[in-house]
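The structure appears right after this line, and notes come after that.
The other protein chains are all here in position, but one chain of the complex has been omitted.
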Amino acid sequence: MNALVQLLRRPRIAFGALVALALLMAALAAPWLSPHDPLDQDLFNAFAKPLWAGGDSAHLLGTDSLGRDLLSRLIHGARVALVVSFVAALLAGLLGTLLGLAAGYYGGKVDSVVSRLVEIWMSFPSVLLCIVLAALLGAGLHTVVIAIVIIDWTRFCRVVRAEVLVQKSQDYVASAVTIGLRPARILWQEILPNVVPLLLTLFTLEMGIAIVVEAILSFVGLSSANVPTWGGIIQEGRLYVNQAWWLMAAPMLCIIVAVLGMNALGDGLRDALDPVKAR
Amino acid sequence: MSTLLQISDLRLRLEGRPPAWLLRGVSLEVAPGQIVGLVGESGAGKTMVSRVVLGIAPANARVTGGSVFFDGHDITHLNEAARRHLLGREIAFIPQNPMTALNPVERIEPQITDVLRMHLGLDRVRARARALELLHDVHLREPERLLRRYPHELSGGMRQRVLIAIAFACRPKLVIADEPTTALDVTVQKQVLRLIRELQSHSGTAILFITHDLGVVARLCDHVHVMHGGRVLESAPVAQLFASPAHEYTRALIAATPRFDRPGELLRPIPVALTLRLAEDARVLDSSEPGKRG
Partner (left out) sequence: MSGSYLLRRVLWALPTLFGVAVVVFVLVRVVPGDPISMMLPPGATAADVDRLRALYGLDASLPQQFISWFGGLLRGDLGTSISLRGDVLSLILSRLPATLELVTVAVVAACLLAAFAAVTAVYFRGRWPEIAVDGATGLTLAIPDFLWGLIFILVLGVLVPLLPISGRVDPTLAFDPKTGFYLAEALITGQVVAFGNLLMHIVLPATALALPLAAALTRILKGSLLEAMNQDFVVLARVKGYSRASILWRVALRNALIPTVTLTGVQFSFLIGGTVLIEYIFSYPGIGNLAIASVLNRDLPMIQGLVLTFAVLFILANLLVDMTYSLLDPRVQQG
């Protein structure tokens, strides 16, 4: 608990944690937090002005072209952004970590195969991969998750492999081998705890990236059309940007804040958990 | 006007916590046409003296006292524009490491002609002719081809000759040479020293020759200053310095230098007790310094 307070004293972590908490709230309690059903259309009340532009308090941020409540759509969009980025980052992290652990620990052939794969993967423009995947899988949330996992597992793999190689050269692993522990056990008991802080940082940063990718894919119409997404709201707002610019600006602001928050949290954690940088 | 370069009581302090003295009141003189040696171990402050004269002292170092006069003008705190007028034209520099001192992405020609065009206002054709002349003077063969080469295509000795040609290009009054032979092979060292001597006797340029090697001083210089810990411990004509060194440190330095005329003689390292005593002297000197901090 004390350690947590210490962490939150750092301004970047505090800001990031606040953003993450807001996203979490939106994800868990979206139906209760939002004033309206985000899909409820009210064509008589389309393009209602937001409160600060002379609108009424029923729709704090106004309504879109179909009379849907913008605030409710943003809250539900946050839910999608968080769930998608969390699942995608988790899966990418799992895949990358497993391969990275294997490559770093066993070395030899395993290492050269994995390293080569990472190299090829990273030299391939990720957008091409994304295009092919999206074309094959069709639009939908699953496409978004799969695309992120397939593109970004290399980030985890590279870093984890390098870290394992560093840890492996440390004395404690050698002594664990000499007292007769099996490799898998050493991997699990000795190396993983040392890699965890790093993974936490990477995971947070990856969530920031995933939020952007989700926004991009939903913006171009490759995400689900049945749920409100930030990218989708931007796309709809873009058509009416001359009548109601806030329809486009509000979700953009959400993305910027969410990404800055996750990046701040990730960078803050990296500094805080790095034994060298943290003094 | 009998002196070309006159440095009086120059003090240079490295700002920091704690501040450190780089120069603790250095005085020396260079007369026109003279070769003056500035000798000392590494860290003695000899390079710092040259850097102050050239105006390229480290950004966090500050001149806290004393003065540098060149050709009758005070150049201690000269502004950038005025100093540029002087550098390359009146005062030139031969750097220590020929391997890194030439611009790797430029051919040799513009690296020689730039000073000629900048300071003497020569056009491209005349600057090129003068560059060929200069390369001839430093005994480099096939100067025409050389001008089109890149630095990495030249050996260390060739590059140092090019750098010497650059230094002498505008017929400066003073050349500062900072250990110009240290990075070279022994045989090349001798040739380069002979070349410097030769160019000097033709042009009458004064040279401030910085080195840690008393042997080089003996062969090249007219006058010598011995530095240690940011101070000049002894100044004397070369013959006198070797015949009857006045300072204890000079004697130790001479004893630590191999001599061609006495092969097989045992060398003695500089005694630790002496180094400690000199450090103590410096400490006393610093504590009486008015600008002291912390």
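Residue numbering begins at 1 within each chain, and the chains themselves are lettered A and B in the order written.
By our rule, contacts are C-beta pairs under 8 Å (C-beta built on N, C-alpha and C of every residue); 3 or more make two chains touch, one makes a residue touch a chain.
All values reported here derive from a predicted model rather than from experimental measurement.
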Of B:14, B:63, B:78 or B:118, which sits in contact with the chain we cannot see?
B:118
Missing-chain contact, candidates A:90, A:117, A:181 or A:220, resolves to A:220
With respect to the chain omitted from the figure, which of A:21, A:174 or A:256 is a touching residue?
A:256
Absent-chain interface residues of chain A come out as 123-128, 130-132, 134-139, 212, 215-216, 219-222, 234, 238, 241-242, 245, 248-249, 252, 255-256, 259-260, 263
Provide the residue numbers of chain B that touch the chain removed from this figure.
54-56, 80-81, 84-89, 92-93, 95, 97, 100-106, 114-115, 118-119, 150, 152, 163, 166
